[in-house]
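This structure is in C-alpha cells; I'll ask about it shortly.
The complex is shown incomplete by one protein chain, all other protein chains being positioned as in the whole.
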Amino acid sequence: MQTKFRTGTAHLFIPGPTNVPADVQRAMIVPMQDHRAPDFADLLGPVLDGLKPVFGTRGGRIALFPGSGTAAWEAAITNTLCPGDKVLMARHGQFSDLWAQMAQALGLRVEAIDVAWGAPCPVTEIARRLGADRMGEIRAVFVTHNETATGVTSDVAGVRHALDSCFHDALLFVDGVSSIGSIPFEMDAWGVDLAIAGSQKGLMCPAGLGILAASPRALDAMATSTMPRSFLDLRAMLGAHDAGSFCFTPPAQLLHGLRAALARLRAEGLDAVYARHHRLATGIRAGIGALGLQTVAEHPLFASDTVTAIRTPQDVDAREVIAIARDRYNTHFGAGLGPLAGRAFRIGHLGDLNEGMCLTALGIAELSLKAAGARVDLGAGLAAAQAVFAAQPLAPALSIAAE
Amino acid sequence: MQTKFRTGTAHLFIPGPTNVPADVQRAMIVPMQDHRAPDFADLLGPVLDGLKPVFGTRGGRIALFPGSGTAAWEAAITNTLCPGDKVLMARHGQFSDLWAQMAQALGLRVEAIDVAWGAPCPVTEIARRLGADRMGEIRAVFVTHNETATGVTSDVAGVRHALDSCFHDALLFVDGVSSIGSIPFEMDAWGVDLAIAGSQKGLMCPAGLGILAASPRALDAMATSTMPRSFLDLRAMLGAHDAGSFCFTPPAQLLHGLRAALARLRAEGLDAVYARHHRLATGIRAGIGALGLQTVAEHPLFASDTVTAIRTPQDVDAREVIAIARDRYNTHFGAGLGPLAGRAFRIGHLGDLNEGMCLTALGIAELSLKAAGARVDLGAGLAAAQAVFAAQPLAPALSIAAE
Amino acid sequence: MQTKFRTGTAHLFIPGPTNVPADVQRAMIVPMQDHRAPDFADLLGPVLDGLKPVFGTRGGRIALFPGSGTAAWEAAITNTLCPGDKVLMARHGQFSDLWAQMAQALGLRVEAIDVAWGAPCPVTEIARRLGADRMGEIRAVFVTHNETATGVTSDVAGVRHALDSCFHDALLFVDGVSSIGSIPFEMDAWGVDLAIAGSQKGLMCPAGLGILAASPRALDAMATSTMPRSFLDLRAMLGAHDAGSFCFTPPAQLLHGLRAALARLRAEGLDAVYARHHRLATGIRAGIGALGLQTVAEHPLFASDTVTAIRTPQDVDAREVIAIARDRYNTHFGAGLGPLAGRAFRIGHLGDLNEGMCLTALGIAELSLKAAGARVDLGAGLAAAQAVFAAQPLAPALSIAAE
Partner (left out) sequence: MQTKFRTGTAHLFIPGPTNVPADVQRAMIVPMQDHRAPDFADLLGPVLDGLKPVFGTRGGRIALFPGSGTAAWEAAITNTLCPGDKVLMARHGQFSDLWAQMAQALGLRVEAIDVAWGAPCPVTEIARRLGADRMGEIRAVFVTHNETATGVTSDVAGVRHALDSCFHDALLFVDGVSSIGSIPFEMDAWGVDLAIAGSQKGLMCPAGLGILAASPRALDAMATSTMPRSFLDLRAMLGAHDAGSFCFTPPAQLLHGLRAALARLRAEGLDAVYARHHRLATGIRAGIGALGLQTVAEHPLFASDTVTAIRTPQDVDAREVIAIARDRYNTHFGAGLGPLAGRAFRIGHLGDLNEGMCLTALGIAELSLKAAGARVDLGAGLAAAQAVFAAQPLAPALSIAAE
C-alpha cells in the first residue's frame, strides 16, 4: 500500500472532523470489549451523564446512535413525528437544505422559508408563520443553530420565544452539530425538544456517533409517532442505555474517546471553552477583515464562533485557494458548498484549538490567496489577529485526572 | 476517572467484536482528515474493491454505512422493498428473530418459519413455501447465514437452489455478519441479492461500519422501492462512493483499519483463512465433546466454524460460568441469549485467532465450568483440542506490505 | 517495507521484554515534550518515588539511565569502585557470567566462585571467602538475585547475613533485573547497596531504561571512586533528577509508561503481585513436572517465580522446540543460553500475566515438544497446571485512576 504524505503537521481547519487531542486519541486505543458485560455501564453511564451539561439539560435524555449527526437528525424525526406532519424551517445554507430534503424523503410536509445564504434563521418570519398557523398544523420547527456552510449562528432562544408568544406547541428541533460543545447551548432554558450533535466537532472525537437529546415532551411524542423505524428506534436505545448498553454492537472506542473529551471540557470549564472559541473566532474575523475580504455571514452579529466562510475576490477561484493550501502547505480548509463552490472557502475554528493554530490558518490563507491571484498584503491579517490575541491572554494550564 | 483492570491479557472470546490485530489497531491511529478532499478516494476505493472478494462478488456493489450490521440490515430492506411486501424467513435464533422484528417494524409482512434454536434454516420448508407461492407474493427470502446465538451455519446455496427450482424471483437477503471473512461466502455463485456484514467480526476491526453488498437485481429494485429512507439511502451512498466519499462524515479511522485488515486477509489467502477457522473450530468442538458437553447446534454438519454455543449441565448456571471466567480469569465468553440465557455460553472463535488462544478458551472454560459445579475432567478438553491441532500444523509466517 | 505476520496474538513467553499492558502501551503514545521545562518534574518525580517501594527502599536513591539494565550494572560499578578493586561473586549462569566479564573489562579483580548452572549463589562459600578475607581486600560482593538463564533465585538476605557475621564492609551489589517488581525484593532489609533493574521485565515497559538504586553507603562511595565515567555518572544524574530532569535527553515516553505501570503495581498491591507470580509459576512447574521433564533449577526450593528453564529429553533439540512454537504457533519461548543452547528452553512468566496465558504457554510447549520428537502426553501438563489454578482463585478486578 502506498501512503501519501507531506512534511510537518497536517493543519486541519475544516469545520469537522476537528483535531483530536492527543489524550483523546490515546484513550481510544483500547482492546475490544464485551458490550454486554456488566462493566460496560461503567463506561457508558459517565458519557451519557457528562453530555448533559454540554447540551444544557438536566431533564432531557441522551441517546447515542452509531452513525453520525445525520443519523441523529433522522432519529429525531422518525421517533416523534408522523408521516404527513408539517414542519416549519428556514433554508439558509447547505445543511439546513439537506435537513429539509431529509424531512421530505421521510414523508413530512416541509414549509420552508428560503432566506439568503449568509442570513440566520429569520425569527420574525418564523413567528409570523407560527402565528398564522391557527389550526396547529405545524408539528415541529427545525432550527439549524449553526449553519456550517455559511458560518452563521441563529437565535434559538428567539424561536422559542416566538413559539411561546403564540402559545404554539410545535416541537422545537435544533441541529447543534457544529455548535454544541463550542458555543453556548441551553436546551432546557431554550425549550429545545430535540437537539442533535455528532462526536466529531466540538466533542473532539472522530466521527461515528450521532447524539440525540430529547426533552420530556419529545419522549412523550414517541408514543404517538407512527413513522417506521428500527435501527434508529429511540425507545429501544434508551432502554438499552438504561441497561448499560446498546441495542447492537456500538463503537466502544468512541465512548472511551468521548469520556476523555468530556473530561477535558469539564477541566477547562464550559464557560472558558465558549470564551476561548469566541476569542479565537474574533481573531480570525479580525484577520479576514484586515485582508479586505468579506465573510459569507452578512453581519458580525450572527457570525459563528466555530466556522468562518470567506468570500474570495471576484477573480479568484476559492477552489484554487484550497488546493494551494493543501498541496503546498499541508493545510486543509473547507470548501464552499453548493452555490458557494468556488466563491468561498471556510476556516473551521472549533474544538481543540489555540492561538498558534489560528495564526497558521490565517498565515497559510494569506499565502494561498496571494498565490491564487488575490491582492492581499502578506501579514496584514496575522497582525490583526495577533492584536486581538495580545489583548486577551489565555488562562494557564489545566489539570485533569485522565482515563 | 477510575479504570478497572485485571492482570494479563483480557482474553476475548465473544463472537464479536473480535480481537483487533496489532497492525490493524495501529493503522487506525490517524489524525483526522478531510473526507471531501480529493485524496480521500485513495483510501475508500481500495477498501470497497478489497471487500468484493471477501463477499465473493464481482458484479455486486458495496456500500459502507456508518452504524453497524443492523444499519446494513435496515438499508437492505428500505432500499429494495415496499411497505406491505411479504418476506419469508426462518426464526431459529436471537438474530434471525431480531431481523424478523425489524421487518415488521418497517412495515413488511413476515412469513416466519419457527424452527428449533439449534437447527439451521429449513431449506426444504423454504422450498415448499416458495413453491406454494403461486401469486408471487413473497418478495424476499431472508437467510441468516450464521446464527450467532446458536452457532449454526445455514445452507445459502440450498435456498438459492430452492428459489431457482420453482423459478421464484424473490430477492435473496443474507445476514453474513458473523460469517463473512471467516467462512466461505459466495455472493455471486449463490445468487445472493443483498449481503450484510459488519466491521467487527471476520473483518477484525472495531464496530462502527455496516457493510451492504447489492447485486444488480437489488440495485434495480431501488427504482421501485417506496420505503421512506434518508440516512440509509443506498443510491445516495453509492453515488457518494463513486465520487470517492460519503454522504456525510464517515468514521475514517475505520477505513484505515479495514484497509489493513483486508491486506491481512489477502496475505493469508481467503482459502487459508477459511481453513484456519475450520481447524480451530474443530479443535474447540473436539474439546467440548471430550468434556461430555453438548453444543446448541443439533448436528456437527451445521456447526458453525465461527462460534460455538455450549449447553451447560442441567444443574449448572451458564451465567455463573461466564462470571467466573470474567472475574477470576479475565476471560470473556458470550452469554446465552433469549431462551438460552443461563443454559448456554458461547465461545467466539473468529477473526484473528490461533491455536494458543483456543487453548486459553478451552482451559478457562474447563476451570470455570468446574468452579460452577460441572463435573468435568480438567485437561480433557484441552488434550482433545491439542490432538486436532497436532494433526494439522499451521502454515508459516506471512508477509505483508502494510499501511 | 514488508512486514511478516502470523495470525492471532503473538504469545510472548521470553523472560523479557514482557507483555506491555494495554494501558501502559497507551500511556506511552505521547507527543514529544521539553525535558527542560519546569513541568517535567511532575512526570519524573512520581516515577522516582513510585519505584522506591518496588525496590523495598526508603533511604536509597533511584537513578534512571537511558540504556538498559546493563547500563545500570556498569553505573553501579564505575560510580562506587576503583580500578583494581577485588569483587567476590558466583558464576552460575549466563548473566552472572556476563557481569563478571564486565567487572574484568572495567578493571576489577574478580574472585569468581564457579558453581553448576542450576545452583543458586553459594551463600556458605561466600561466607567462607568473606571470613577468609582478613585484609578486607574484597570491596564488593555481586549477587545475581534471579539468574535468568537458569531460572534460579538466590538468597540475598543470606549473603547479607554472611557479610554481617564476619563484620565485612564490602558493598553488596544485586542484579534484580528479572526479579524486581515480580518477586519480593527488600533493599533496605537486606542491606543491599546497589540494586539494578530494567524497565522491560517486572516493570512491564519496553526496554530503554536502566534503573539503579543506591544506598547511603553506596552514595558515600562515590566520593572515593576513581573509575572514569561520564555518560553514566551517578552524581550528575542524581543532581539532574533533583532538578526534575536528566543530564541529557531522556526517553520521556518510557517515563509515561513507567508511571502507568507503577500505578498498576500499586493498585494490585505488591504482595498480591508477588503472590500471583508465585501461583502462576507453581502452575507452570506443576505442568512441566507432569510432562516428566526436568527444570534446570536443581531444586524447587530455589526455582524462580519469574522464569523456568526446562531441559529437553536427551534426543530432542530445544532449538527445534522453540522454532516449532514460533513458526507454527506464533509463540515465543526463550532459548537455552551458553552451555544450555539446544538442551533447554525457557518460559518467562513475569510481568502482566494470568492463568489463561500460562495455559497457552504450557499447551504450545506440549505441542512443540511432541512435534520435535519428545514423548509427552498432550494435556498432561495443562491438567496439572489447571489443578494448581483451581485451588487458588484469582482476586477480583482492580481499580486504577490511570494516566
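Observations
Labels A, B and C are assigned to the chains in the order they are written; within every chain, residues are numbered from 1.
Heads up, the rule we're going with is that contacts are C-beta pairs under 8 Å (C-beta built on N, C-alpha and C of every residue); 3 or more make two chains touch, one makes a residue touch a chain.
Source: prediction; values computed, not measured.
Among the chains on display, the ones the left-out chain touches in the entire complex are A, B, C. Remark: the omitted chain is touched by one listed residue; of A:I14, A:I29 or A:L337 this is A:I29. From the options C:N19, C:T312 or C:N354, the residue with contact to the unseen chain in the full assembly is C:N19. For chain C, the list of residues touching the undisplayed chain reads 1, 3-4, 10, 12, 14, 16-20, 25, 29, 31-37, 39, 42, 46, 65-71, 73-74, 83, 101-102, 105-107, 198, 200, 206-208, 227-233, 247-254, 259, 263, 326, 332, 334-335, 401-403.
The chain not shown here touches chain A at positions 1-11, 19, 21-23, 29, 264, 267-268, 276, 327-331, 352-357, 359-360, 363-364, 366-367, 370-371, 377-380, 382-384, 386-387, 389-390, 393-394, 396-402.
Contact residues of chain B toward the unshown chain are 22-23, 25-27, 29-31, 39, 397, 401-403.
The working rule: only the chains that are shown with their structure count from here on.
Chain A maps onto chain B through a rotation of 180°, based on Cα atoms and reported in steps of 5. Measuring from the averaged C-alpha position of chain B to that of chain C gives a distance of 44 Å. Centre to centre, using the average C-alpha position, chain A and chain B are separated by 34 Å. The distance from the centre of chain A to the centre of chain C, with each centre set as the mean of the Cα atoms, comes to 53 Å.
The residues of chain A that reach two or more other chains are 25, 29, 31, 39, 401-403, listed in rising order.
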